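Right, I'll just put the structure down here and ask away after.
Every protein chain except one is present and positioned as in the full complex.
On to subunit A.
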Amino acid sequence: MSEIAERVKKIVVEHLGVEADKVTEQASFIDDLGADSLDIVELVMAFEEEFSVEIPDDAAEKIATVKDAIDYIEANKG
């Protein structure tokens, strides 16, 4: 697992209060990890802080799974 993926998962575990082994790359934030739309706003903010990356609203709306987040950060990280 990449270093970015590890850090993403750590943030998800901390913010959503879920077991680490549930945070697979395929896991959907809403369907599998119990997040609501506000939790996703908060997660996106945390990713922006952690990786010094801007995630605009239209891109944030497309982030549905852990893998979506990792892919976006890997592609856009400065």
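The rule we apply is simple: a residue touches a chain if its C-beta (ideal position, glycine included) is under 8 Å from a C-beta of that chain, and two chains touch if they have at least 3 such contacts; residues count from 1.
Operating definition for what follows: contacts and distances are computed from a predicted model.
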Chain excluded from display, named as in UniProt, from "3-oxoacyl-[acyl-carrier-protein] synthase 2", "Cytochrome c assembly protein", "Energy-coupling factor transporter transmembrane protein EcfT" or "Branched-chain amino acid transport system substrate-binding protein": "3-oxoacyl-[acyl-carrier-protein] synthase 2"
Hidden-chain contact residue, picked from the options A:I30, A:M45 or A:A59: A:M45
Missing-partner contacts on subunit A, residue numbers: 14-17, 34, 38-39, 41-42, 45, 49
